[in-house]
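Reviewing the structure listed below.
Complex shown without one protein chain; remaining protein chains in place.
Note that the chains are named A and B in the order they appear, and that numbering of residues resets to 1 at the start of each chain.
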Amino acid sequence: MKHFRSLHDVKDIKALIRRAITIKRHALRNEALGRGKTLGLMFMNPSLRTRMSTQIAAANLGMQVAVLNAGRESWALEFNDEAVMDGEAVEHVREAAAVLGEYCDIIGLRSFAGLTDRAADYAETMQSAFVQNCSIPLLSLESATRHPLQSLADAMTIEEYATKLRPKVVLSWAPHPRALPQAVANSFAEWMGALDADLWITQPEGFDLATSFSSRARVCYDQDEALKDADFVYVKNWSSYDDYGQRGSGLDDWQISRQKMALTNDARLMHCLPVRRNVVVESALLDGPSSLVIPQAANRVYAAQAVLETMLTEMM
Amino acid sequence: MKHFRSLHDVKDIKALIRRAITIKRHALRNEALGRGKTLGLMFMNPSLRTRMSTQIAAANLGMQVAVLNAGRESWALEFNDEAVMDGEAVEHVREAAAVLGEYCDIIGLRSFAGLTDRAADYAETMQSAFVQNCSIPLLSLESATRHPLQSLADAMTIEEYATKLRPKVVLSWAPHPRALPQAVANSFAEWMGALDADLWITQPEGFDLATSFSSRARVCYDQDEALKDADFVYVKNWSSYDDYGQRGSGLDDWQISRQKMALTNDARLMHCLPVRRNVVVESALLDGPSSLVIPQAANRVYAAQAVLETMLTEMM
Partner (left out) sequence: MKHFRSLHDVKDIKALIRRAITIKRHALRNEALGRGKTLGLMFMNPSLRTRMSTQIAAANLGMQVAVLNAGRESWALEFNDEAVMDGEAVEHVREAAAVLGEYCDIIGLRSFAGLTDRAADYAETMQSAFVQNCSIPLLSLESATRHPLQSLADAMTIEEYATKLRPKVVLSWAPHPRALPQAVANSFAEWMGALDADLWITQPEGFDLATSFSSRARVCYDQDEALKDADFVYVKNWSSYDDYGQRGSGLDDWQISRQKMALTNDARLMHCLPVRRNVVVESALLDGPSSLVIPQAANRVYAAQAVLETMLTEMM
């Protein structure tokens, strides 16, 4: 792969998952691979897991890491190619991306959906601007519509904890006090689809994901029915794609509770974190034996390392 | 030691001080000890000395360091176990700490006292939440009630500059425009007590430290009397423990001046920094030959390195 923006950049998804699982046992097996190479990490939005896990993965490969928190440590960016830049933005992405391309060997970029202009978000304007203006591989740290490092860690986790060949995986919408992007859900649906998983997506009416992401899943508006006999429950909020960016109301009973988990086949609980306890999911579930959220987060290091290792290897 | 939260985590305080003094002469003597290991540093509050000295100490041991400035770069944290998280906090410390425990080998945490709820501060609720939810050693970078890396550096400094076996050490309260935590003073009193120093504490009425920290010191409300024949004067402001978090008023004459230092036995002046000149202490003293504030700050690197070296060694 040159870039890592989505699974479409990955030649063999299953091989990449296996590579990540191997790295987990031998994290320093390639500690000189990235010698003299720099990973630049540009954060347009907050990050704990992505920030830490990607830094550690890069260091495990011997890379140097330089972090840039955009807009506070650096300059406000302009993305409009026609702009007369007499306002707040101090630098155009054309220069910023090109310069980072000169300084670094791989650039990681996190930029969330704005949730106001669906066409712009789904065109991945910000990520595309970096790819177009930067000569080096781009590693998505979550973009407007996808979070592929998360999905890779998710797929690793399911591979590790599955007790049957084709487990039933349910992606369930949950309530949230703020409107969130669809990126994690889109990306999870896309990866599960590509892996030919038995994926169900359950959400209230009006919260369907874009069909390009959900087409290989079974969509079900009845949460109880979807949860029945589930082996994995991936709980996640997302705002509406149809009524773009709206978070809905009166949907609090979509919270995943112990009672709802009782409908499943002793399913394991997944979430990408951060999670709002007792809003998205009952806190007792997160503290209980069914929860995989911590091992899932731990896998982020190995997911990032598998991708960086692949990029570095193909660069040589 | 597993954790380093206070001297109660240290088996042999004098041996740790000696180790720090040795490291000062041979900073790179163990430069491969931390290979492949990560120190995560989580700052809930600003930091110059702690931030820099701990990073350098870790690098001297070959560790990788990943810094997280909470609440700006990352997510606002919830600490209440019963919370319905529909407000500002995006992530619960249970998940945040557990995830950092997966990513790192040692986690450093700085979290100041809130100074509104004494019971919560003195229960060290935030530090305890990390320890309870995180599987790895915790290195205190200053907590609500203690600053043990500072105290270790302070003890090193007194060991280095003492010209008699049992010098008279005076911890003197000083005025300050803002209410500050008791952490540095508590911790210094605790370490000096454990080292059986001839410690005096002088402060205005109403500013007594908690007796659990000050019980081995001689408390004196007359600053002049306390300063008499002192060999070391450690000046520091703290807000009231009794009238919790109040800073008092009309106490400007507690500032340490050249005139007051004339009462001492040519005492050396100590302060943990940052210090407000001409409020806490007369600036001429900081610029004069009696001041130890810079060597004291310099010792922070070796204090941190002695603790990290001990943790890494015991981990193997």
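Keep this in mind: a contact is a pair of C-beta atoms (placed from the backbone, for glycine too) under 8 Å apart; a residue touches a chain by one contact, two chains touch by 3 or more.
This one's a predicted model, so the numbers in the text were calculated from it and none came from an experiment.
Chain A meets the missing chain through residues 36, 38, 40, 64, 66, 68, 72-75, 78, 81, 83-87, 90-92, 94-96, 98-100, 102-104. Residues of chain B that touch the chain left out of view are 27-28, 31, 43, 46-49, 51-53, 55-56, 59-60, 69, 72, 177, 273-279, 283, 286-287, 293-295, 297-298, 301.
Simple rule for what comes next: only the chains that are shown with their structure count from here on.
A separation of 39 Å divides the Cα centre of chain A from that of chain B.
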